[in-house]
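Below: the structure, in structure tokens.
Just one protein chain is left out here, and the rest sit where they should.
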Amino acid sequence: MIYLTRRERFNAAHKLYNDEWSEKKNLEVFGKCSNPNWHGHNYVIYVTVKGEVNPQTGWVIDLKDLSHLLKEEVIEKLDHKNINLDVNFMKSKKASTEVLCIEIWNILFEKIKALGATLHCIKLIETENNYVEYYG
Amino acid sequence: MIYLTRRERFNAAHKLYNDEWSEKKNLEVFGKCSNPNWHGHNYVIYVTVKGEVNPQTGWVIDLKDLSHLLKEEVIEKLDHKNINLDVNFMKSKKASTEVLCIEIWNILFEKIKALGATLHCIKLIETENNYVEYYG
Amino acid sequence: MIYLTRRERFNAAHKLYNDEWSEKKNLEVFGKCSNPNWHGHNYVIYVTVKGEVNPQTGWVIDLKDLSHLLKEEVIEKLDHKNINLDVNFMKSKKASTEVLCIEIWNILFEKIKALGATLHCIKLIETENNYVEYYG
Amino acid sequence: MIYLTRRERFNAAHKLYNDEWSEKKNLEVFGKCSNPNWHGHNYVIYVTVKGEVNPQTGWVIDLKDLSHLLKEEVIEKLDHKNINLDVNFMKSKKASTEVLCIEIWNILFEKIKALGATLHCIKLIETENNYVEYYG
Amino acid sequence: MIYLTRRERFNAAHKLYNDEWSEKKNLEVFGKCSNPNWHGHNYVIYVTVKGEVNPQTGWVIDLKDLSHLLKEEVIEKLDHKNINLDVNFMKSKKASTEVLCIEIWNILFEKIKALGATLHCIKLIETENNYVEYYG
Partner (left out) sequence: MIYLTRRERFNAAHKLYNDEWSEKKNLEVFGKCSNPNWHGHNYVIYVTVKGEVNPQTGWVIDLKDLSHLLKEEVIEKLDHKNINLDVNFMKSKKASTEVLCIEIWNILFEKIKALGATLHCIKLIETENNYVEYYG
């Protein structure tokens, strides 16, 4: 069993906001992250899959296939978008790094199985000072 | 003469947009950077000043003063903001990295003189793949 | 269960030294790391906590609370200090990265529980070429 | 139990190639990675060992011993070499990052035990966008 | 006048070699960089252009055009290639970072003028410890 990781990037706007709360309470809880006109990040995502080495190729899976999958299913849907407004799979969800990371796992898990490997971890970096990891 | 550089960071939303153009032309010229609902970046700014070394301190200027100035005049106005909507000195200007870099120069030049040094360069990094520099 | 990581930094002096050994033996074992007049590092610390996502916020815990805790309990006690001489919780201990990492774990474990999460890992980077990790 | 990691680097040429396949099939499967005249990378390797802290030193093991071992057994054999042609332990094997990572594990496992620690993980970075990890 | 920089990357094999010298002299002068079976690097290139800000766009030039030019004229010719054997514009030249940097300048200078800006600097990074810069 060996672990293979691919890095991708996307730039997006978001805000942290709970629709059931007043604007005042949102500001109290989320601080400047609740700025009504949004702010944004250069998100970096590391997707780690695990599997056996294929003796014909020396690979777990073809990195080009993994990169293509990530671009089609994740990056195109998030890059240069507003996570709260433009992204179907985040509709009516909190636009936090934690929730986004879990939703990306849910999108990718079966599709990576179809490539012949098992999704092991999604690491999603929001700034140089914070990131989240999800292992299912 | 020696050059001293301070790094600061801010996270902001923006879009590239020309109000005199149709949405179609904006999309043609600016591509996904014109996404109506914004996108965002982790901007990194390097401010370089030059001056003589003060023999009493070994410093050009006090880095704490420079950092305080940058936080008050630049970071607080841009961090967790929408550059097109929330930032007074960018009102009615294009929210490009080039224009933002020049406007930051204009804000800082005299204020850095008041600290006893000369502003030499503003470097503004938008993504790991592109940045601009302005020398006045 | 999701994992959330916060990065902080501190700059400190230290030396590797065993008081029960002669200066000659210290030099033999620790090499230049035992320089009597100290040397120093830009330490980087990554603190990883785990927990459930709070449906009200989309967070595991408030990153501002975690950052505040780290600054008060760890960074203020270590930043611009001498680890061997100035830091109470390192008194009479070896000032190695390993021991420092374990002591930081001991300081933080209960306090992170009080924030509503579980401490998972302390990663302490001494130079770009070496770091340690402790999982309790 | 604490984990200690050492980083080393080597620059090498390689190609991905299956000798049992035609050049056309190699190109189909491996794409530009099968370029007959080779290409190359600045590989970065992180070797993580685990063990108890030695109360005499505050160390798991002496990092200088670990670095010396890595240089002698891994870096000197790979740095400024062609992985397919010049490296004995890769002869007749696929020159993929996965296979190289596993072979480095096999070389180091017993030798790290002789230093008084247990090899935990080899992480081998090929580009800023992909890496593999092996835990035995 | 403002300066705009674009980063691109390519992975290539090369060796340092003077055909007029014996293999022994090549080894004496170039050391392990003359390994007959090649070695390689993850090269990083920063291309800096200068110009006036276009008031219609806020740009010096369209970064997409610059990136497209770099990919077509530089990256496709060097990525996953052998610089000594596979690259037309390096034929019969020394495959050093210095010479490669100057040749890339020569390829790009007029083409960047056609985009409406002036080439200012090519920075070519070979390893984390060395790079060259050329200003024409």
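We just call them A, B, C, D and E in the order they show up, numbering each chain from 1.
In the analysis below, contacts are C-beta pairs under 8 Å (C-beta built on N, C-alpha and C of every residue); 3 or more make two chains touch, one makes a residue touch a chain.
Not measured: the values here are computed from a predicted model.
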Message: Could you tell me which displayed chains border the chain that was left out of the figure?
response: B, C, E
Task: Just name the one of E:23, E:52, E:72 or E:128 that touches the chain not displayed here.
output: E:128
- request: Out of E:71, E:93 or E:111, point to the residue that touches the absent chain in the complete complex.
  value: E:93
Those residues of chain E which, in the complete complex, touch the missing chain: 16, 18, 29-31, 93-96, 98-99, 101-102, 128-135
Message: List every residue of chain C that touches the chain not included in the displayed model.
response: 9, 11-14, 32-33, 35, 37-42, 79-82, 85-86, 127-128
Message: Give me the chain B residues in contact with the hidden chain, please.
response: 1-8, 48, 53, 55-60, 62-64, 67
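As a working rule, only the chains that are shown with their structure count from here on.
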Query: Listed by label, which chains are in contact with chain A and with chain E?
result: B, D
Field: Recurring contact interface, reference B-E, options C-D, D-E or A-B [over half identical by residue number]
entry: C-D
Most distant chain from chain A by Cα centroid: E
Query: So which chain is the furthest away from chain C, centre to centre on CA atoms?
result: E
- prompt: Once you find the CA centre of chain B and the CA centre of chain D, what distance in Å lies between them?
  reply: 42
Statement: Whole-angstrom distance, CA centroid of chain A to CA centroid of chain D, is 29
- request: Quick one: report the Å distance separating chain B from chain C, using the average Cα coordinate of each chain.
  value: 33
Task: Please set out, as single numbers or ranges, the residues of chain A touching at least two other chains.
output: 128
- prompt: Can you name every pair of chains that touch?
  reply: A-B, A-C, A-D, B-E, C-D, D-E
